[in-house]
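Let me begin by handing over the structure; questions about it come next.
Every protein chain but one is kept in place in this view of the complex.
Per-chain numbering from 1; labels A and B assigned in written order.
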Amino acid sequence: MTEIVLYIAGALVAAAFVLAMIRFAAGPRAVDRVLAFDVLTILSIAGIVIAALVGGRSIYLDVALVYALLSFLGVIVAARYLEGGE
Amino acid sequence: MAVLEFIGSLVLLAGALFLFLGGLGLYRMPDTYNRIQAGTKATTLGTLLLLLGAALMVPGWAVKLLLIMLFLMYTNPLSSQVLARAAHRAGVPLTAKTKHDALAQDAGDLT
Partner (left out) sequence: MSRSLEPLKLFLTLLVIWLLLNGSVALGTLAVGVVVAGAIAVLFRESLSVLSGHKFTAEALVASLLYVGYFLKELVKANLQMAAIVLSPRLPVEPAIVATRVRLTHPVARLLLANSITLTPGTLSVEMKGDTLYVHWVVAKGTDVETATREIVAGFERYLEKMYD
C-alpha cells in the first residue's frame, strides 16, 4: 500500500517536473525561466523526500534542506540581476 | 501506527496532486504574473502537505521535516515577490485580459 502511494506520488511529481521543464525551455522571458527553475527546485525537494521514504534514508533530508537554502539564494540573486539588467 | 501511516500516505498523495496542479498552472497560465501565482504557490502547499505526510509516515523524521516546512514557508513567498517585482520593473507585459494596473498608474507620480 505505502509503496504504491509513493510510486504514484513520484509519478505526479515527475509529470509536474516535465511541465516545468517545458516552461523553462519555452520562456519566453528570462523571468519565466527563473520562475520555472524555482518550481523545478521545489519539485526536486519533494522528489528527494520521496526518495528518502522509498530508501528509508534520513540523510537525504539534509540534502533537501541544503538544496532549499541554495535555491532560495539563487532565485533572489537572479531576480536582482534581472531588475537592474533590462 | 498503521493508522498514522495510512493518513500520512493520503496527505502525501494530496501534496503530490497539488504539485502536479502547480506544474500544470505554470504551463497553462497566460502571462508571467499569473504563472508566478499558479506555479510557486500551488507547489508550496503541495510540498508542505507532502512533507507533512512524510512526517506522519516516519515520525522520527518529523523535526527535520518541520524545519524544511518552516523554511519554505518563509522563503517561497519572498522569492515569488522578488520575481514579480523584477518582472514589473523590467516591463514584462501583463496579459490582455488584465483589467487594471494600479502600479503602472502610480509609478509616474512616485518615481
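Definition applied: a contact is a pair of C-beta atoms (placed from the backbone, for glycine too) under 8 Å apart; a residue touches a chain by one contact, two chains touch by 3 or more.
All of these numbers come straight from a predicted model, not from anything done at the bench.
Remark: the absent chain touches shown chains B in the intact complex. For chain B, the list of residues touching the undisplayed chain reads 18, 21, 24-25, 28-31, 33-34, 36-38, 41-42, 44-45, 63-64, 67, 73-74, 76-78, 80-81, 84-85, 88, 94-95, 97-104, 106, 110.
The working rule: only the chains that are shown with their structure count from here on.
Taking the mean of the C-alpha atoms as each chain's centre, chain A and chain B sit 11 Å apart.
Chain contact summary for the complex, chain B toward chain A: residues 5-6, 9-10, 12-13, 15-17, 19-20, 22-24, 26-27, 32, 35-36, 39-40, 43-44, 46-47, 50-51, 54, 57-58, 60-61, 64-65, 67-68, 71-72, 75-76, 78-80, 82-83, 85-87, 89-92.
Contact residues of chain A toward chain B in the complex are 1-2, 5-6, 8-10, 12-13, 15-20, 22-23, 29, 31-32, 34-36, 38-39, 42-43, 45-46, 49-50, 52-53, 58, 61-62, 64-65, 68-69, 72, 75-76, 79-80, 82-83, 85-86.
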